[in-house]
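Moving on, here comes chain A:
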Amino acid sequence: MALDMRLPTVRKTVSLSASAFDRKDLVVPGDIITSDTGFMRGHGTYVDEEKLTASVAGEVQRVDKLICVRPLKTRFNGEVGDVVVGRITEVQQKRWKVETNSRLDSVLLLSSVNLPGGELRRRSAEDELTMREYLQEGDLISAEVQSVFSDGALSLHTRSLKYGKLGQGVLVQISPSLIKRQKSHFHNLPCGASVILGNNGFVWLYPTLGQQEEEAGGFYTSLEPVSLSDREVISRLRNCLLALAAHKVLLYDTSVLYCYESSLQHSVKDILKPEVMEEIVMLTQQKLLEQEG
Partner candidate 1 sequence: MAGLELLSDQGYRLDGRKATELRKVQARMGVFAQADGSAYLEQGNTKALAVVYGPHEIRGARSRALHDRAIINCQYSMATFSTAERKRRPHGDRKSTEMSLHLKQTFEAAVLTQLYPRSQIDIYVKILQSDGGNYSVCVNAATLAVIDAGIPMRDYVCACTVGFVDETSLADLCYAEESGGVSSLALALLPRGGQIALVQMDARLHQDHLDTLIEAAMTACKGVSKVLDQVVRQHLQEGSTLRE
Partner candidate 2 sequence: MLKSKTFVKKTRAGGVMKIVREHYLRDDIWCGSEACRECKQESTVLQADACIESNLCPYPHYVVPDTNVVLHQIDVLEDPVIRNVIILQTVLQEVRHRSAPVYKRLKDMIQAKEKLVYTFTNEHHRETYIEREQGESANDRNDRAIRVAVKWYSQHLKADGLKVVLLTDDQGNKEKAEENSLVVYKFDEYVKNLTANPELVDRLALSKDDKAEIISSKVLFPEHLPLSKIQSGIKSGTFLQGTFKASRDNYLEATVFVQGDGAESTEVLIQGLQNLNRAVHQDVVAVQLLPRNQWVSPSSVVLQDDGAAKDDDMDEDEEEKALRISAAEAAGKPTGKIVGIIKRNWRPFCGMLNVSQIKESTRHLFTPADRRIPRIRIETRQASTLVGQRIMVAIDGWPKNSRYPNGHFVRSLGSAGEKGTEEAVLLLEHDVPHQAFSQNVLSFLPKMPWGITPEDMVKRQDLRHLTVCSVDPPGCTDIDDALHCRELENGNLEVGVHIADVSHFIRPGNALDKEAANRGTTVYLCGKRIDMVPELLSSNLCSLRSNVERLAFSCIWEMNHNAEILKTQFTKSVINSKASLTYAEAQMRIDDTNKKDDITESLRGLNKLAKILKRKRIENGALTLSSLEVRFHIDSETHDPIDLQTKELMETNSMVEEFMLLANISVAQKIYDEFPDCALLRKHPAPPPSNYDILLKAAKSMNVEIHTDSAKALADSLDVAKVDGFSYFNTLLRILATRCMMQAVYFCSGMDSDFHHYGLASPIYTHFTSPIRRYADIIVHRLLAVAIGADITYPDLMDKHKQSALCNNLNYRHKMSQYAQRASVAFHTQLFFKSRGILNEEGFVLFVRKNAIIVLIPKFGLEGTVFFDSKDKAGPSLVFDEEGPTLKVEQTTFHIFDKVKVTISLDDSNIQHQKIRMALTEPVIPGVSVAAPDVEPQAKKPKVDH
């Protein structure tokens, strides 16, 4: 079997325009942002001797009087309404613990899920005992952030038919900061696969289903074999996602789709080669620019 092996090469430093180089809005920990006391302290800053100081390396963002520093890369900072993809790590009394790439594991209360049998079903003690039958450790789910606890932990719910347990598909983990916030994070792409772009950086790729099985209430997973062509499409999408992430391109339906289209001239496995990656991403960015302008 032919293996493609290569030695590490020096990464090309992207040529930076001079103006980009001394951008004032980039700060590092310990940098004083302002000594004006009129501002409010936001994320990524702290006050040291009455001076507003950065505590992370990143971009300064100002909203009115609020100053935040957004780091390049960070854990998921959930907000109410965010769509997340997560993995069950623990089954507890009346709740599941879900790993969602945030600083603490999120909570999915038994009361926040739709159980089979309709929305108005009473939750009995029996349900508590059979929680594991619905979701067990290792299962992937899609959910929405219901509320945020004081310590930063998230409370999730799946009380909509679009959320629930995920069946066959591929999970891609990327930095949450690369997911573009949009109206919808569920997309059925024209190329024949669907994608859930979780705000937490977990992206779920799965074959587009013919119709939703309503009765299952989100807990039924189809174990039908997926066709080869679908699998290939999904694999290609996965590699495209990685390529975009590697070049720090924001992910949303259009960018994913354009990237997919740009990659079609290469075989699936070749997409991960750095030079191919670069080429595809360049093409994608070009297309995005054209579309915008």
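How were these candidates chosen? In short, all candidates are chains of the complex that A comes from, given by their letters.
Throughout what follows, a contact is a pair of C-beta atoms (placed from the backbone, for glycine too) under 8 Å apart; a residue touches a chain by one contact, two chains touch by 3 or more; residues count from 1.
Just so it is clear, the structure is predicted and the values come from calculations on it, not from any experiment.
Peer 1: Candidates 1 or 2: which touches chain A in this complex?
Peer 2: Here, the candidate touching chain A is 1.
Peer 1: Touching residues of chain A toward candidate 1 in the complex: what are they?
Peer 2: 13-14, 16, 20-21, 23, 26, 28-30, 44, 46, 48, 53, 55-59, 71-75, 89, 97, 99, 103-105, 151-152, 173, 247-250
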